[in-house]
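The structure appears right after this line, and notes come after that.
One chain of protein is taken out of this complex; the other chains stay put.
Letters A and B mark the chains as written, and numbering starts fresh at 1 in each.
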Amino acid sequence: MLDNFNRFVIPNIDLLAQGLWVTVRICTIAFAMAVVIGAIACLVRLYLPGLRIVAIAYIEISRATPILVQLLWVNYVWPELFGFPKTVEWAGIIALAIQSSGYLAETFRSGIEGLPRGQVEASLAVGMSRLQTFRRIVVPQVLLVMSPSIINQLAVVVKASTLVSVIAIPDLMYDALKIVNQWFEPIEVLTSVAALYILTIFLLSAIAKWVADHFREKYGLDAHV
Amino acid sequence: MMSETLRQSLDLSIFWEYRATLAVGLLQNLYIFLASASLAMALALVISLSRLSGKMWLRAISTCYVELFRNTPEFVLLIWVYYVLPILLSRLLSTQFSLTAFVASVLGLGFAYSGFLSETIRAGIQSVPRGHIEAGVSLGMRERTILRRIVLPQALRRMLPEALSQLVSLFKATSIVSLVAVPDIMYQVSMVNVDQMQPLPLYTGAALLFCLVIITATQMIQILSDRWRRRGWA
Partner (left out) sequence: MKLSMDQPVSQSRPIVECRNLRKAFGANEVLRGISFEIPSGVVLSVIGASGSGKSTFLRCLNFLEQPTSGEVFLDGEPMGIRLGKDGRFTRDSPANIARMRAQIGMVFQQFNLWPHMTALENVTEALRQVKGMKRAEAIEIGRQFLGKVNLSDKADAYPARLSGGQQQRVAIARALAMQPKVLLFDEATSALDPELTGEVLDVMRALAEEGMTMVVVTHEMRFAKDVSDRVIFLHEGLIEEDGVPADVFGNPASERCRRFLSSVVH
């Protein structure tokens, strides 16, 4: 088996590294977008009563649609409908971002609604405006308490990214399957790639858990994963 | 231009035209869901009880199991089960072993979700207050009776909303089986698209269909959970 490893994985290490880079790139951009979109959706839902229904609809739909369906829909329907995305990579990024933004919006909402009322009251009582209260008291605490969940969502994005090969994005899975189809020796390549994914996601989960414990100890906040 | 394409993508008549084929595909999703859900729950029960066992080796193995399957992307697991497992088993058993895509999907999804479900069951069991158990002990009940009459009924009710929510995720995940050529609804949609070249209504229709099923299921779970909570169950 080690012999096969040398025959199929090592020579293709460049290809796999390229695929890995694509995966990393897609995941980080999509995650960053998801955080922004999710924050906007959450704030609209909570503080803009006129657009509340729109925000809720967006959140529910983005969470109810499987990532595969979203990938195909963004890739094949959006260019006709909206004129973009122009590349498959952006289609993948947008689909991943939409998928996670729904969960993140709910995460932020649960953080904001879970903040003890006394925190806001103490802030108002000392003369701070609602905006100051939100900026200095609510947001920092929500981010601290929700950071383990947010980090876990990055792990979810990485898991979902394994499907982007279906719209021909040359990510890690795409390259791995390419090698398998070429040489019909799947064991070493697939197991190595699987191990890489598992390790990365495990690392992210471990970081999330550590962050939760650290914040609980330092600030007494009930940061949960 | 855009309103024309918008109208086109919402013109689901083609979806309706091929409804028979697509319905057969959806049935595949349902079968795979039922099979993998059963597998996942059976495994989850065993693993969760192992995690709580007094024997250290049992706890260690089950913890590794949970960490492994919770951190593995479902698609990666599916591919691995479909391509690698048959070869490994063939070598191990010295026979020609092959898995149909259907079986591979059930195994892959079943094992993948058993990790999450086992943690849900474990949390449910551990959330039963110690005081309830101690009350049973002080009344002279045996451990087996306590487990059966006090702990498990409460654990079940406490974990049900979360477990149902994970099963909904499992149903969403069955969409990936099209990628190993299981003729589920997404596969059928792609086939029709190859034939008719009308991606707009087809993919929009597929998205709407999943949305409908999932949102309905999620809402029902929410209503049931609220009702249970009001009755003081969960």
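Rule of thumb we're sticking to: a contact is a pair of C-beta atoms (placed from the backbone, for glycine too) under 8 Å apart; a residue touches a chain by one contact, two chains touch by 3 or more.
If you're wondering where the values come from, they're calculated on a predicted model, not measured in any experiment.
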In chain A, positions touching the absent partner: 116, 118-119, 121-130, 132, 136-137, 140-141, 144, 217-221
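Heads up, the rule we're going with is that only the chains that are shown with their structure count from here on.
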Whole-Å gap between the CA centroids of chain A and chain B: 20
Residues of chain B that touch chain A when the two form their complex: 2, 5-6, 8-9, 67-68, 70-77, 79-80, 83-84, 87-88, 172-173, 175-176, 178-179, 186, 199-200, 203-204, 206-207, 210-211, 214-215, 218
Contacting residues of chain A [partner chain B, same complex]: 60-61, 63-66, 68-70, 72-73, 76-77, 80-82, 155, 158-160, 162-163, 166, 173, 177, 180, 186-187, 190-191, 193-194, 197-198, 201-202, 205
